[in-house]
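Only a portion of the chains appears, each positioned as in the full assembly.
So that you can tell them apart, the chains are marked A and B in the order they are listed, and the count of residues begins at 1 in each.
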Amino acid sequence: MYLGVDYYPDYWPEEWMEDDLEGIAGLGANMVRIGEFAWHRMEPRDGAFDFSFFDRVLEKVKKKGLRVLFGVPTATFPAWLAAKHPSILSRDETGAVRVFGGRRQYCFNSPEYRKYALRLAARLVEHYRDEPAIAAWQIDNEFGHEGSDMCYCPNCLAAFRRYLKETYGSIDRLNETWGTIFWGQTYNDFDEIPLPLPTITTHNPSLRLDWARFRSRSLNDFARALVETVRKHKGPHQAVTTNLAGGFFGKWFDHAEHAALYDFISYDQYPVWGGLAEPLAPGELAMHLDFVRGLTGKPFWIVEQLIGAQGHDMIGYLPRPGQARLWSFQSFARGCSDMLYFVWRAMNRGAEQFCTGIVDHDNVRGRKYEEARDVFRDIAPHAELLKSGIRAEVAVLYDHDNIWSWRFQPQSEAFDFPREMLRLYEPFYRLNCPMDVIPANRDFSGYKVLLVPVMQIIDAALARRLEAFVEAGGTVVFSFRAGIRNKANNLHVGVPLPGPVAD
Amino acid sequence: MYLGVDYYPDYWPEEWMEDDLEGIAGLGANMVRIGEFAWHRMEPRDGAFDFSFFDRVLEKVKKKGLRVLFGVPTATFPAWLAAKHPSILSRDETGAVRVFGGRRQYCFNSPEYRKYALRLAARLVEHYRDEPAIAAWQIDNEFGHEGSDMCYCPNCLAAFRRYLKETYGSIDRLNETWGTIFWGQTYNDFDEIPLPLPTITTHNPSLRLDWARFRSRSLNDFARALVETVRKHKGPHQAVTTNLAGGFFGKWFDHAEHAALYDFISYDQYPVWGGLAEPLAPGELAMHLDFVRGLTGKPFWIVEQLIGAQGHDMIGYLPRPGQARLWSFQSFARGCSDMLYFVWRAMNRGAEQFCTGIVDHDNVRGRKYEEARDVFRDIAPHAELLKSGIRAEVAVLYDHDNIWSWRFQPQSEAFDFPREMLRLYEPFYRLNCPMDVIPANRDFSGYKVLLVPVMQIIDAALARRLEAFVEAGGTVVFSFRAGIRNKANNLHVGVPLPGPVAD
């Protein structure tokens, strides 16, 4: 069982490292995550690789008996790369280029970016393939977070058209599926298809769902290329993971498909964030944990567990003494097997000065230090138990086609997808009933009860599986709008509602 | 008297047409509107015209004894045209091009668009000039709706400058009228005049009113060119109309000037729309109907009468049983002579899946089918009565200069033009007093009472007519801000308020 902290030795004077690692070891930790945002430190100029700093870090880390989760730092690219190839920068929904100076503002469909990112990954992993202290590689950081899964650049337009061509083969088939005859939008050629940028009223719902799927594929293809590169060069003792951010239902990628790329999945748990006056409610946190566990059905790591107040330009609720401990134990109870706290010490410069960690800016080991140490001490004896798995008889089903379809056509201003999930989830949660939150294409025959919130898109195959489940004695609970749409995001026609699940 | 439905045979498998028309005829209908969005079906490639599909439709329609309102489908242009001539796409107030994929996102001042639209209209109407079943042509669709009357493209900038040159003759006269000496904005040349795009604080109110008039002229000139083309090619038995959308006071064109282009005017009545939790109140609906009738002083058609819930991304209030009937009869009572329900069956694909019609997506003829049939049955005997006209002794006056001036200078966040109209209209409505809602340049000498809400722009001619009206025994009711501005949208100077109507 790994317990530890996120540590950025590159942010601080090198001579502080000894003392920092001493403090980290004093927590009872056995792991640090490093390297996450250090592309420029590794490649300060195009092609000029230099890992000597991290060589020294690893030497020191090992002396303390710590293992390492090493970040492949493609989430933040160096300034020289943006200056040299501005086409790597993604564009927002107004068409504006997101300038250098934040993070993750690269386009997943930029061939230039992919080339540079894969080269870095190959060189880095190759360099440390024989390093026994590195237990795992973390790919990028919080893929798709903060709007970084959306881009409207020319690269994306071209790739979207290629994607549609691959998907539909002929333009006639696309026209028929999308119903472009409506409003006379029939396309003669894939090259006539627009990005769903602002128009008058709204875009075709099938186009928009395909755009969402394309966004997902763009992200997952990029991630897959990175993972494959890392797998090719890594040592056999090194695992591959990534750290998922929260806000799953507001993202444009299929999380389960993404999770399948890795040896295990990691999660960054922030029960509260900048601007929030109160943390998320326990039931919602539980559902998120069940969602993460449900991605693979296996225990997961938390590699960023909140321990102090957070925020960029706005600071959120200050966690009270013991509250981080509470959240940590809730996580262990719902599938978390290994945990790193974010962060050893908040950076005093840059955008995250208000993202506080175990040690505050005064560098004094105080209340939070003790809280983390106590959590580690108390959980460490239960490592095996945490890997024993969770057995649930109730499952909540979701799929991304539905999430995305609701997102761009909420149908009502009162609609909120996570709230609709919770509406079915929470009554069971209150009864302390173990639940899984799983994609609808997962085998659900072993459950007793299926909760199916607002699943408007249901195809014949899923309808048949649900029927079989019920015939075998299971109970299915639908909520409103179930089954009204097909996989093209279009309403069924000529059949009574709710379509394939009308029985 | 024509009663019927909007029907889009192009949206459905051709073999469904027989059954659909059977159902339509079963309503007691005698008309369908077709063709409205079918440009691509008629001209699938540049210059390659093909009307064979509609030939077949007409054949079938005639067999059922139905007549046709045929849409000239210029509201939605084909994708190939946008790809070939991107300059036809209009630009919003940020300068962003509205991409293909919605509707009506063409620029009225695009010479290319006009060329293609007129060519299509000529070919289509010529093709059916001898078709007896076609009783009328509908020009475009809901001109100016959903922001489509506003565009800030280079074509519009050049045309605006030409418009100003024509209007003012010399730049000195423009400078004097606008008062450009204020803030030192004197123009030496018409080519220095900007589009009213964002600047610091705000643009000259005269420029903005002229911009509004120019927008109106842009739309009406385009419409006139289309109407003239249709008139040139149509059969003598075929009338010409267009369908006005609601929201008159939020649009940038002179509706009465527009209405004068046609043989009769049509209206699309939606008492509720996507996102509205409640329908408009009866008094407001009445005022809108009186406004439409007041455009020509003659009975009008409703060619899209709501019968089910509506919405694009947001769905609105669900009309209760009998409510569409209620709205229909209110319309008949206020000047509607012929009525088509929107729509036979909502399209199951594309942007309007939630715009429901007589038959729902299950294709079952149910409650709404019966409601429409009963309305047709009950109103049909009264065709002559509906054409007998409405005599009112009270008139509400408005003009577009005032509407536009208030729109960009509301003077107070609490100001709402339609509400100010209603403030004077509604007390009479509650007394069931017949009223006309008419442009101020209409002869109003025959009324007993004139209601003149918030008419800040009043010129000497109107003031004299109002004086004469009062001298002849009439009563004029003004509301606040009456007469403070001249036709250049500038405050009177050197005279006591309310300017020309101070007496």
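Here, contacts are C-beta pairs under 8 Å (C-beta built on N, C-alpha and C of every residue); 3 or more make two chains touch, one makes a residue touch a chain.
Computed from a predicted structure; not experimentally measured.
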Self-check item: Complete complex - number of sequence copies, 2 represented
Solution: 3
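Heads up, the rule we're going with is that only the chains that are shown with their structure count from here on.
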Exercise. Quick one: report the Å distance separating chain A from chain B, using the average Cα coordinate of each chain.
Key: 48
Quiz prompt | Partner chain A, residues of chain B touching it in the complex | solution = 10-11, 37-41, 44-45, 73, 76-80, 82-83, 92, 94, 96, 98-105, 146-148, 275, 311-315, 346-354, 361-364
Quiz item: Hey, which residues of chain A end up touching chain B in the complex?
Solution: 94-95, 178-189, 191-207, 408-413, 488, 490-497
